[in-house]
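For reference, the structure discussed in these notes is given below.
Here the complex is missing one protein chain, while the rest keep their positions.
Just so it is clear, A, B, C and D label the chains in written order, and each chain counts residues from 1 on its own.
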Amino acid sequence: MYLETKKLTKKFGGLLAVNEVDFSIKKGKINAIIGPNGAGKSTFFNLISGFHPPSSGEIIFKGTDITKLPSNKIATLGIARTFQTTNLFEGSTVFDNVVIGHRLRTKSNLFDAIFKTKRLKQEEEKCKEKALEVLQLVGLAKTADSLVSNITQEEKKRVAFALALATDPELVFLDEPTAGVNPDETEELSLLIEKMAGKGITICLIEHKMKMVMKLADNIMVLNYGEKIAEGLPEEINNNEAVIKAYLGGSASA
Amino acid sequence: MLELKNVTVKYGKFAAVEQLNIRIEKGEIVVLLGANGAGKSTTFRTISGLTKPFSGEILFGETSIGGMSPDKIVQLGVVQCAEDRKLFPQMTVYENLIMGAYVHRKKKNERMKTIEEVYHLFPILYDKKNDMAGSLSGGQQQMVAIGRALMAKPKLMLLDEPSIGLAPLIVEQMFESIQQINKEGTTILLAEQNANAALSIADKGYVFENGRIVVEGSSENLFCNEEVRKAYIGA
Amino acid sequence: MVLFVQQLLNGLTVGSVYSLVALGLTLVYGILHIPNFAHGALYMVGGYITLTTMTHFGFHYLLAIAVSVLVVGLLAILMERFVYHPLRGTIPINNMVAAIGILLFLESLAQLIWGPDYHHMPTPYSQVVNVLGLTLTMQRIIIVIAAIAIMILLNLFLKKTFLGRSIIAMSQNREGAFLVGINANKVAMLTFFIAGALAAIAASLTSPLNLVFPGMGHLVILKAFVIIIIGGMGSIPGAIIAGYILGMSESFGATYIANDYKDIIAFVLLIIILSIKPQGLFTKGAY
Amino acid sequence: MATFFNQRNVVMGLMVLAILFPFITQNNYYIYVITLAFIWIIAVYGLNLIAGYTGYLSFAHAGFFAIGAYAMGLLSVKAGIGFWPAFLLAPMITTAIGFLLGIIALRTKEHFFAIYTLCVGYIIYLVIDKWDRLTEGPRGLMGIPSPANIGPISFSTPVSQYYFVLFFLLLTIFVMFRIINSLTGRTFLAVRNSEILAQTIGVSTIRTKLVSFVLSTFFAGLAGALYACFLRFLGPQISSTAIMFDLLAYLIVGGIGTLSGPIIGTLLIVFITQKLQFLQEYRMLLFGPILTLIIIFSPRGIAGFFGNWKSIRKEKRMILQKNKKAA
Partner (left out) sequence: SNSTGGAGKGENIVNIGYSGPLSGSAANYGKKTVNGLSMAIEEINKEGFKIDGKTYKLNLVKLDDKYLPNETAANGQRLVQEHKTPIIITPHSGGIAALQVFNEQQNFIIGGYSSEPSITEAGNSLTIRIPPNYEGYIDTFINYEMKRYGKKIALIPPVTQYGQDWAKAIAPHWEAKGGEVVHQASVDFEKDTDFYTILTNALNKNPDVLFIGGPSESTAKLALQAREAGFKGGFIVMDQAKMDEMKKVTGSYELLEGSIGTMPIISANYPGTPEFIKKYEEKFNINASSEAGYLYTTVYILVEAMKAAKNVDDAKVIREHIQAGLDNLPEDKKVYEIPKINKDGGFDVNVRVGAIENGEILPINVE
């Protein structure tokens, strides 16, 4: 098992936002989570990435229990994420945003900083290279010097991808990566996601755009009122009565 | 009802929108299409008075509202449901909705009726009415934003990408509701990425590119336009 | 026992004073997030206006307070217009330093107008009430009642009226407030007016216990800031309760631990509260 | 023009000026005031690190300044330790206290942190004021030695003390420069910009904040120790909120989160307040509004104001590009 949740549960007051969910993420594949608004998808991400402590249940990553780890430790293990509402360092340039993404793979400390050690120089170089590399990958090499507050929604989504990739992750969680992005560009972002998967990165994403999910995903889980109501291949999900009733409705066209 | 004449909007020196001409008749649903960063939200912000136009004129009925303060514009009946929702995160859902009726604050009964309608439209909001808006899921927040705009009983409602983050089922319902709201007499200006659904309920549309309108016409025409199909509807 | 009850009453009085000052500050700091260090200066001006109106123009105490409320309220509006309004959208620390500028200015101005010396403010409610070995004055009773009454009124105003809610709405999302038709300028001015008015009331009620002098704002302002934070920013019952915690810890600390260390005791207590509840006592909602 | 006024050149220019200063003026008064200003600048750099670069506004820094000063004073006057060991220990002690405090205080955020540290600063003041058996309380601590000779170099004249302090100022600037332009500095900035995001990309925010806080108290403590041996008298006033407000004003006026801000702000305000002495009791009547106006018209501080040139130029270039794209 790669990453696995066991009876994962989160309560907010009386509300069961995530309710005893067992889910395993398939290594090297594109996994998707869908479900109605408020089903608990984002909360599920927040639990795995150490953002909220679970009320009960376990999260196992490559055999180790990461249930209680803080989010920075989880990131160090190779799990990265993006947020539903794009969350970036607003005042800085795209490049500065992404450079810091590789910090967790570096070791230099205050001492290195003050004495400008060889290690620091090497690591700074490494961070810059990494930043350029991921910006290239997401197609933003030209935008590197713009301030984040001045770029478009879609570009911000790409920066968020780049930032996640800069941490050298093996597993990436994407929360609605294409919300508010037009069909044309949605298409391009899908390609990007596939490209990431092609590099061996395992993907887990939340989306409401069914066409895209159906095309991309290898494995889909459906949440409703915090509970898992279905899991399977896209075709299976598409034809699942419960899913259609709770989520897809008549035409899964959007 | 609303007319933009040669409107240009600048952020610093950069013109986000240039020489814009838009005309909306009473009772219509008009849709703005365009890629990300094309200038749709900027147009909305300008109509609502959140951003001041650099040049040009905006007429609402007979009144020139270009550069007017946002609260006056709302009082005139032009209400926006903004792209990033702009909710009051630490107020409850109920309080958020009630604030939507700020311009009608003297009319309690009417307010209570409208809020029932909103609850009817989005039943989940009724269940969540005592929760902080900030604790809601993304899609639920979007519903609060739309509901709050409805509370003002606008004459002209500006909806900036209302379907962002909504589940397909809800998107469907929402477009139906927009039609419903429109039938009850509210004129609607809609910005959407979901061109397919938007054009199917709209009377006419404008297509933006880099801050300018490149195509305009009735929704049927736009629907058949090859380029529009390719870019905004997906093959 | 008598000692205990008397100290309870003393703590209640001082706590009420703290709360009264904190209430005005809650609006601008707790809700609008403007750390108005000049609030202490408004308090001071409030004291002087009441005093001058009484001694110079012969107004009745209560009437003088009304005048003071108006004057200081207007002064607060001017402050909003000329300082905080232009500063909107910059980093919050700027507000703080600007406030320090205003504070220095107003204190200096008061020194110019009224001189640097201490003044005594008479009150028609100086009657001493002795019951069961306890000593109270009417003025103290009025302070306690006023603090509680103002808290209730302010809470009702903010929670139950559109105008009050619009203040809160503005603080949470400015553009959101515009989009429901709230006039930002009016609301900001109103907020500052109320804050100024509360400062004037607090000073007018408290001054008869102490004195009126240019630095009188320092007496309470630091504590008021702490109270708001301990109470959980923006919470009005929180501010009142934290005010009483501080008042009581001072009076009981002075009695049962050591008088000379009462401030340390009180502040250490506050530190402990914040260490245990980093968000203050009355924070609501997860956001 | 804009490139000429970049931060590095400004700092370099000021440095050269600083080294030559005693040759330009023979007036002890100027030297005295500038030496004192240099000491403030070091403290302001400390504050800048935590407040400007890491986003946590600490109101306890006047307190830490005082701890450094009193540590220096008490070690040399009461414990009878030699000058240099005392001078070395004083910032260390400050740092140790800063560390213990940081662990608890940094659990709070934003306004809560600001007020938490305000309380801490006030408690430090109260302790110094009340614990008179140790600190001499409000009477103050007298007889602190001035810097001991290093071989043939003595520090008894104002000019030599000026260079003594200048040395530490330059060292501070150098260390700051290195930190700000390193990965560590970028990490501070990331925490300032969004703590949540920093944490998700694997930054240990707790550690980062603690490092920044402790380092900032070190500089406050160093400045305090310098103050003690320069003034040779200490009173509890140095830990008061008034001093804290001064430090804050220096930082904000100069430009928070910039390398040249602390220097510019401190020198400017010290200059203004000295110039306004002719108004005597009414100087605050003018100083208050001047301070407020500077903030209103240069909300990013003087350094930020010049820094703007650069970014405006950059922005212009980008706009040109954008417009080209649009055409």
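Of note:
What we mean here is this: contacts are C-beta pairs under 8 Å (C-beta built on N, C-alpha and C of every residue); 3 or more make two chains touch, one makes a residue touch a chain.
Only a predicted model underlies this, so the values are computations on that prediction, with no experimental measurement involved.
Touch, as defined at the top, links the missing chain to these shown chains in the whole complex: C, D. Checked against the full complex, the one of C:G101, C:P214 or C:G238 touching the unshown chain is C:P214.
Checked against the full complex, the candidates C:A41, C:A254 or C:I273 give a single residue touching the omitted chain, namely C:A254. The chain not shown here touches chain D at positions 27-29, 32-33, 36, 129, 132, 137-140, 142-143, 227, 231-235, 237-238, 242-243, 274, 277-278, 280-284.
Along chain C, the points of touch with the absent chain fall at residues 3, 6-7, 10-11, 13-14, 17-18, 107-108, 111, 115-120, 128, 130, 135, 137, 140, 206, 209-211, 213-215, 218-220, 250-251, 254-255, 259-260, 262-263.
As a working rule, only the chains that are shown with their structure count from here on.
Distance between chain A and chain D, defined via averaged C-alpha coordinates, is recorded as 41 Å. Chain centres here are Cα averages; for chain B and chain C they lie 42 Å apart.
Chain B has residues 135 in contact with two or more other chains.
In chain D, no residue touches two or more other chains.
Within the complex formed with chain A, the residues of chain B that make contact are 34-37, 83-84, 124, 135-140, 142-143, 161, 163-172, 193-197, 230-234. Residue ranges on chain C touching chain D, taken from their complex, read 29, 33, 35, 37, 83, 86-87, 90-91, 93-94, 96-98, 100-109, 111-112, 116, 222, 225-226, 228-229, 233, 260-261, 263-264, 267-268, 270-271, 274-275, 278-280. The touching residues of chain A, counted against chain B in their complex, run 12, 35-39, 41-42, 84-85, 151-155, 176, 179-187, 208, 210-211, 246-254.
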